[in-house]
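Here it is, the structure in full.
Excluded from the complex is one protein chain; the other protein chains are retained at their positions.
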Amino acid sequence: MAIRSRKSKSDYGSIYRGHEGQWSWILHRITGVAVILFLFAHVVDTAAVGWGPEAYDRITAAYDNPIVRLLELGLVVAVLYHALNGLKITLIDFFPRLVSRIRPISIAFTAVFILTLIPTAWIMLGQAWDLARR
Amino acid sequence: MATTTSPRPAAPPDAREAALGRGRPIGGFELWTWVFMRISGLLLLVLAVGHTLIMHLPAGGVDRINFGFVAVRWQSPFWRTWDWMLLMLALLHGINGLRTITLDYVRPPGWRFAITMAFYVIGFTLMVLGTVIVVTFDPTRWGPIG
Amino acid sequence: MVTAADVLDASDQARPTIDTIPLTVRVRRFNPEVSEDSWWDEWTVRCDPLERLVEVLHQIKWHHDGTLSFRRSCAHGVCGSDAMLINGRNQLACKVLAQDVAPRVTIEPIRGLSVLKDLIVDMEPFMDGYRSILPYLINDSGEPEKERRQSPEDRHRYDDTTKCILCAACTTSCPVFWGDEGYVGPAAIVNAHRFIFDSRDEAGRERMKILSEKTGVFRCRTTFNCTDACPRGIEVTKAIQEVKRAILFERF
Partner (left out) sequence: MTTTHTYDALVVGGGGGGLRAAIELSERCRTAVLSKLYPTRSHTGAAQGGVCAALGNVEEDSPEWHAFDTVKGGDYLVDQPAALLMTEEAVEAIYQLERWGLPFNRTPDGRIDQRRFGGHTRNHGEAPVKRACYAADRTGHMILQTLYQQCVKRDVRFFNEFYCLDLLRDDAGVTVGIIAFELATGELHVFRAKAVVFATGGYGRMFRVTSNAHALTGDGPALVWRRGIPLEDMEMFQFHPTGLARLGVLLSEAARGEGGIVLNREGERFMERYAPTIKDLAPRDMVSRAIYQEIKEGRGGGPDGDWVYLDISHLDPTVIEEKLPDITEFARIYLKVEPLEEPVPIQPTAHYAMGGIPTDTDGRVVVGADEDVVPGLYAVGECACVSVHGANRLGTNSLLDLVVFGRRAGDDAASFVHDTDLATPSEHPEQPTLELLDGILGRTTGDNAGEIREELQDNMFDLAFVVRSDESLAKMQQILMSLRERYERVAITDKGARYNTDLMETVELGYLLDCADALVAGALVRTESRGAHFREDHPLRDDANWLKHTLAYRERDGSIRIEYKPVKMGPYVPMERKY
C-alpha cells in the first residue's frame, strides 16, 4: 500500500507567496497573540490596586521608560490593526457578496488603518520623547 | 512468495451514512465559538479600542495613571462595568483564539489537550482574579480619594 | 503525383526555427531511496516562449534526467494532476508558460502532504477529506421515471463548485492545512457545497454536521489563498463562507 515518508526537512523553507488575505491573516494572528499576552500581564498589574496605592504605583512605574513606551505604541497599533481586520472579517462573514470584492476591501481597510495609525503614532511618540527628555 | 489479501466487502451505503453524520450536532461548539468571536470582536471594538485610546492618547498618556486615577475612575459603576466586560470578553476571545492556534500547530492529541487546558486554567484564574478586584475594590481602605 | 509525404517533407525543410528562450528550472528533489533530505537540481533548457512548464519538465525528463518524477496527464488544465508550487504559488504546471516565468523558475511540491518523490505527494489524506463529506447525491424520496426537475436558477446556484477537478491546489495553499492536515480543507468544502446547494439533494444537514466538527469549515481563517490558487477559477472562499452561513442559519 501507499508508502508514507516524513516530510523532507526543508519542506517549509520558502514562504508561500499569498496575497493580501494571507498577510493580513498572519498579522491578525500575531497581533491577537501579542494582545492576549499583554492582557495576561495587564490583568495582574491592574490587580495590584487591590493591594493598595504603594503596590500599584510601584508596579505601574515600569511604564515610565521610553522603551516601554515604544512597546506600548506597538500594543496600541496591534489592537487597532486586529480590531480593524477583525471587523473586515466579520463583514465578509455576514455579507457573502463582499467576498468577491476582497481586494478593494482589503485596500480600503489598510488605508483606514494607516490613517488612524499616523495621528496615534504622532501623539504617542511625542509622549515617549517628552519622557526621554525628562 | 505470494500472500493473499481478501477484499473487504462493501458496506451497505445506508449503514455507512447512518454512521457518519447522524447523532452529531449541527453547528455545535465550533459554530458557537465562531459566532462568539465575531460578536465579542464587535463589542471589543468599542470596549478595547476605546479603552486603549482613552488610556494612552489624552495629554499625559499613561503618565496620568496611578492609584488615584484608578480610584477616581472606578467610583463610577459605568467604568467598572466597562472594564469588567472588557476583561471577560477579551479573555474569552483571546483564550479561544489561542485554542484555535493550538489546534493549528499542535498535532499530538496529548499535547493539544494539555496546552489547551493550560490556557483555560490561566484564563479562568485571571477572570476570577480580575472579577474579585473589580467588584471588591474599595480605595477608601487606603484613605480618602483625591 | 505529389503525395502527402512530399508536401509535409517540403514544409519541414521550409520550417523557420522559432525563436527559443533560455529557461533555468530549479526543482526541489526528494527521493528517500537516495537521501533522507531533499536537494535542489537546476537545469537550463531552451524552449519556445509559449511552451507549457509541464512540457519543459518533460524535456528535462526525456533528455536530461529520467529520474525527475512528477504527475501529469491532460496537459491543458482539466485533469488536476500537476499542481505544484511554482515560484512560491500553487499552480498547474500545464497552465504556466515559459515566457511568464523566464529566465528562471523554482518548482517545489505542494505543501502539507507528505512528499513521496520529487514533485509527487501522498494524495490520500486529501482524498480522505473529500470522501468524508459524502460527495455524492443523496435523495431517498424515490426515483422519478425520467429526470428530476430542477429550474435553471436552482441549477445555477451551485454551478461554480461543480468545476472542481480535485487538484488539491487550494487545500495545499491553505495555511491552516499546512499546520493541521486533519482540517478537511477547502476542496472538501467546495465539494460539500456542490451538494448542499443542489436542490435535488436531501443530505445537506448531514454534511453540515460533518463540517461542524473541529476539523470542519470553522477552521477556515478566510485567508483567500485557496481562491487565488484555484486553477478553475472557483470562488473557493465564497463557497466556504456560504457553507458557514448555511450552518449558522440552519441553527437559528
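As written, the chains take the letters A, B and C, and residue 1 is the first residue of each chain.
The rule is short, and it goes like this: contacts are C-beta pairs under 8 Å (C-beta built on N, C-alpha and C of every residue); 3 or more make two chains touch, one makes a residue touch a chain.
Source: prediction; values computed, not measured.
Within the full complex, the residue among C:Asp198, C:Glu213 or C:Glu242 touching the omitted chain is C:Asp198. Take chain C: the residues that touch the chain left off the picture are 1, 3-5, 7-9, 11-12, 14-16, 18, 31-34, 50, 52, 61-63, 65-67, 69-70, 72-81, 95, 97, 116-118, 120, 123, 127, 131, 135-137, 143-152, 155, 158-159, 162-166, 195, 198, 200-201.
Going forward, only the chains that are shown with their structure count from here on.
Distance between chain centres (mean CA atoms), chain A to chain B: 16 Å. Chain A and chain C have centres, each the mean of its CA atoms, that are 34 Å apart.
Multi-chain contact residues of chain B (touching two or more other chains) are absent. Of all residues in chain C, those that touch two or more other chains are 175, 244.
Of all residues in chain B, only 17, 20-22, 24-31, 33-35, 100, 103-105, 107 touch chain C in the complex they form. Against chain C, the residues of chain A that register as touching in their complex are 2-12, 14-22, 25-26, 29, 89, 92-94, 96, 99-100, 102.
Against chain A, in their complex, chain C makes its touches with residues 28, 30, 32, 36-38, 85, 87-89, 106, 108, 111, 114-116, 122, 124, 173, 175, 178, 221-225, 227-228, 235, 237-238, 241-242, 244-245.
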